[in-house]
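Only one protein chain is missing from this complex, and each of the others stays in its spot.
Chain lettering (A, B, C, D and E) follows the sequence in which the chains are written, and residue indices restart at 1 in each chain.
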Amino acid sequence: MTRRLDLFAPTGVPGLDEILAGGFLRGKTYLVAGEAGCGKTILSVQFLIHGALQGEPGLYIAIDEPTNQLLRGLRLFGWDLGDLISSRKLMFLDMRTHFSKIYMREERKHIEPRYIIEQILNAAKRINAKRLVIDPIAPLVYGGREEDVLYAREFLREMVFAIEKTGELTTVMTSEIPTGSSKLSRFGVEEFLASGIIVLGIEEIYGNVERIMYIRKARWAPVKPSKYVFDIVSGKGIVIREPLSEYLKRVTRARA
Amino acid sequence: MTRRLDLFAPTGVPGLDEILAGGFLRGKTYLVAGEAGCGKTILSVQFLIHGALQGEPGLYIAIDEPTNQLLRGLRLFGWDLGDLISSRKLMFLDMRTHFSKIYMREERKHIEPRYIIEQILNAAKRINAKRLVIDPIAPLVYGGREEDVLYAREFLREMVFAIEKTGELTTVMTSEIPTGSSKLSRFGVEEFLASGIIVLGIEEIYGNVERIMYIRKARWAPVKPSKYVFDIVSGKGIVIREPLSEYLKRVTRARA
Amino acid sequence: MTRRLDLFAPTGVPGLDEILAGGFLRGKTYLVAGEAGCGKTILSVQFLIHGALQGEPGLYIAIDEPTNQLLRGLRLFGWDLGDLISSRKLMFLDMRTHFSKIYMREERKHIEPRYIIEQILNAAKRINAKRLVIDPIAPLVYGGREEDVLYAREFLREMVFAIEKTGELTTVMTSEIPTGSSKLSRFGVEEFLASGIIVLGIEEIYGNVERIMYIRKARWAPVKPSKYVFDIVSGKGIVIREPLSEYLKRVTRARA
Amino acid sequence: MTRRLDLFAPTGVPGLDEILAGGFLRGKTYLVAGEAGCGKTILSVQFLIHGALQGEPGLYIAIDEPTNQLLRGLRLFGWDLGDLISSRKLMFLDMRTHFSKIYMREERKHIEPRYIIEQILNAAKRINAKRLVIDPIAPLVYGGREEDVLYAREFLREMVFAIEKTGELTTVMTSEIPTGSSKLSRFGVEEFLASGIIVLGIEEIYGNVERIMYIRKARWAPVKPSKYVFDIVSGKGIVIREPLSEYLKRVTRARA
Amino acid sequence: MTRRLDLFAPTGVPGLDEILAGGFLRGKTYLVAGEAGCGKTILSVQFLIHGALQGEPGLYIAIDEPTNQLLRGLRLFGWDLGDLISSRKLMFLDMRTHFSKIYMREERKHIEPRYIIEQILNAAKRINAKRLVIDPIAPLVYGGREEDVLYAREFLREMVFAIEKTGELTTVMTSEIPTGSSKLSRFGVEEFLASGIIVLGIEEIYGNVERIMYIRKARWAPVKPSKYVFDIVSGKGIVIREPLSEYLKRVTRARA
Partner (left out) sequence: MTRRLDLFAPTGVPGLDEILAGGFLRGKTYLVAGEAGCGKTILSVQFLIHGALQGEPGLYIAIDEPTNQLLRGLRLFGWDLGDLISSRKLMFLDMRTHFSKIYMREERKHIEPRYIIEQILNAAKRINAKRLVIDPIAPLVYGGREEDVLYAREFLREMVFAIEKTGELTTVMTSEIPTGSSKLSRFGVEEFLASGIIVLGIEEIYGNVERIMYIRKARWAPVKPSKYVFDIVSGKGIVIREPLSEYLKRVTRARA
């Protein structure tokens, strides 16, 4: 069977597209999971910028941080997105203040999923978006009460199905893994709903602390699970350095 | 005592049938457990295709993903099942939308097990199915509330007994193991109800990430528990590479 | 002090009776614990067959699986018990359907322990049984609700005392250990009530998966706790291969 | 400072009294903790027999097992206590049937601690006991409900204080540690109330399973915490073989 | 892209500013996490003193300890802050007695976040503060009841957003990690809200106990996660000694 290259949306991460045999499957949802400070937002924005520069508009849904602060941070990092935003190649949408107010007034009600999904899809339509980032996914569907977990799971399924049904959007959802946990996601279903999972982590190896990217799952793609050492470089984003196995071989020898 | 070969349904996984001394015991239920992205769906469909090509119709019950999306993914993977479906050698049945609606309306009632079991058995009868896959099993019998666990266990027993009573169907149920858990199943009874258990996993060995198949239990069969390294190959599915012990011997020597 | 050999009921497991200095203490209760697929049922039935062939009738209480399915499985394994059953040397009693119905109707009431104990003892009397197997013990006394644990513990004590009071029956109760748990039993008292404990397990050693029998406790007997590697052989059952310490010595040397 | 030898009650365990610099402190309470089948009852009875043979009457409170069964087991083990019992050097008192009935009738009330403590002290007085064993302690003061833990702790304190107040009895309480737990006791206070703690355990060392005695605490005594390998020998009881450190040195060398 | 040095507030910790490529990002919030006795307060005060000496007033919010006791301790340590306080370069504000009273009277009400945030911002304004320390953060927003966790999380977000909105304050919040936990924070959100995370810990290496600083996250900054060995020196505060990897290399060699 032949495989057409336009099936894949290249991620723009040097080295990753080769590993993924082209990039993310167009129209599918990917989970980027990791502890705080591992590079989830960098990877997400890198994915959007790369698309935008190739003519594919991208939509970023900001949950945890106001978009103006995020954009300021990205400028510091060496990414000035002003032009891409004004040319409507990128759109940053704030969806958190809404929830915050609700909780402070103790009016914790189920938010109608349909309403949120429509908001996202309408915004995507307005810029004819081909790429979507929801960073992070959990607070969008969940207020934190134990009894809402079931609801959040169903909400998530609905959302992923609705987004994938459009056939237009390749989506990255990020998942915050609390430090010290071995879980991949908050609700335990994200990892099964996603077509691919990339875990960004940190490992200490003989006293050195290295960033590790774990290609954990790539559904329907001929991709072997694998681990890589990577760096975060200002103005460039995530850059894959070498396979973890090569790194280990090298440092182990150096110590022998 | 002699053993007749028609007792076994070959799985179609190169290497696995030799290990299982023929395949799965006809009429029995097998559990394929694993974390996200380990190949549970690939193995299940491979089992059905292999049967279909040998004239044994197969029924796939899709729980987590709409069948049209699943079929599209399988085409991407190199498996176009159109002909097998139209010749009624394969049937893909959606059983999830039903549950989803129930939960969004908060009408979480016990679903009459008899009704669901009948639906499955009727569909199987319509194509004269010899093979059945339920992928995954947990959401079919369980809505996620703690107080339903007892109910789900009993439901599961009833279902396995009812299916095995027909004497017609060799069944594969898949079980999603949350990442970081050492359990084999959601309710803790699947592993005891099943006649065999295959665990699909991922292990990191000196920085390399390898897929591992663990033949964990094969009731009444002369099969020793064992572990194998395997690959997922587009258009072929799961292919067993070598025993884990051989693999370890080799890579350990290479590093010495 | 001298020890009379008729104090012991030989288990019929090649190698085990030597280790146990004769077998199980007559009139006492033994716990055979293990994860799914470790050979608990094989060992139990082997114990009954061995007795039956020596003229000691045996009663098997089936909890999790209908006896007709169990007998079919045993035939597959190479054990046709038809003659022993018709000559009343073996009796297989189903005690599960009763409970199943109760739960489906949500009528979870405490079942009168006296009634169940009487049923078992009456059946044993009918064939003049000398050996008894309850496989597995937990679902017989427990419906799964947290608040019933206390009740189940007391039920278990009563049952063990009642059975041992007859002085007629050497009993094997099996205990399903959920995979990944380090417990020996569901209620935490079985291990203290039993006169002996045999744990059947699986260990991975350099990539090989081996079955391990752990003689964990043998009350009042001059038996040192110890571990053995064993195999399950069709038509023969459990066969002890060698002490784990010997096995380890050998494979470690082979790798050096 | 001088130390008078009549301060200590020798345990009768070959090797242990040397380690304890004489034995247990007279008038104090000791905790013998361990998993099922580790020798807690053997050590307790050995302590009573040794005292009885030296003219110190001993009282054994049986909680988990009817005394007639226990005595039969001890005979099997090579200990016929008939003479010591009829000469009132040993007394075996059953305290469990009482509780059992209570629970089966669901009449779980707090049992008046004073009543139980008096029963024990009265029995001790009747034979002028110098040694006391409660085997095991937890079920005597606790019915298993979470809300009774506080009560059980206070009950235990009262009992230990009341017994030690008599100044007559050197006491051994046994504590059943569920397999796989790292706790020393059920309520977390026994270990602080006791003047000494002996943990009986089992450790696997290179595939061999050895019994280990851990002298964990010996209050006010010049005893260093230490571990020993021991055996259980029919008719003799517990016999200390060698320090664990010596054992490890030897087996490690044998493997090098 | 160029980076202006006035973007960073140097921490005053010898070695740390080089690692952070200048210090903390002005206007952002940093989390200093660690178990008891690891140097969180020392680092916080060092950060304020360094700023004050360079003309940047600093505000310290004391939660767990009355400020007069804290100041006495700091004098003992070699830091007499009297002059800096009287010249209004440093201000120490007590915010704990308030809460304490509330709890003793059992009047646990939600404290209006706006009120507390205003108090802090007003105090900061009064001395024209550029640096802020809240030591530790959890008791300020949380009374300890499980049902308040959601509230505390939202409170924290509000506070961080309000403080960062002023654009004036570079903030250090400390987080007490209970010994034996692998978490970074009490509520699991602090680590995601903070622009940088420094974990202060203790590690035992071949019997030596060393203080380890882990630069865990430094958002938007070209900083690799890394670990360093550090000392606490009277009158100087925290002083970085060497990278952990160098330390390990050295001590491992010394033992070979």
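Please note the rule applied: a residue touches a chain if its C-beta (ideal position, glycine included) is under 8 Å from a C-beta of that chain, and two chains touch if they have at least 3 such contacts.
Since the structure is predicted, the reported quantities are computational estimates derived from the model, not experimental observations.
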Query raised in the report: Can you list the shown chains that the absent chain is in touch with?
Result: D, E
Query raised in the report: Which is it among D:94, D:154 or D:168 that touches the chain not included here?
Result: D:154
Query raised in the report: Of the residues in chain E, which ones touch the absent chain?
Result: 35-38, 64, 66, 69, 73-74, 76-78, 80, 100, 103-104, 143-145, 176, 178-180, 202, 204, 206-211, 231-235, 255
Report summary line: In the full complex, chain D touches the hidden chain through residues 1, 3, 7, 25, 113, 149-151, 153-154, 157-158, 161, 164, 181-184, 188, 191-197, 214, 216-222, 224-227, 243-249, 252
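Here, only the chains that are shown with their structure count from here on.
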Query raised in the report: Hey, how far apart are chain C and chain E in touch steps, shortest way?
Result: 3
Report summary line: Take chain C away and keep the rest in place; grouping is A, B, E | D
Report task. Give the rotation angle, in degrees and rounded to the nearest 5, that superposes the C-alpha atoms of chain B onto those of its identical copy chain C. Result -> 60
**Report entry** Interchain centroid distance [CA atoms averaged], chain A/chain C, Å
**Finding:** 51
Query - Shared interface positions of chain B, touching two or more other chains - result: none
Report task. Once you've mapped the touching chain pairs, tell me: line, ring, star, complete or other? Result -> line
Report summary line: In contact, pair by pair, are chains A-B, A-E, B-C, C-D
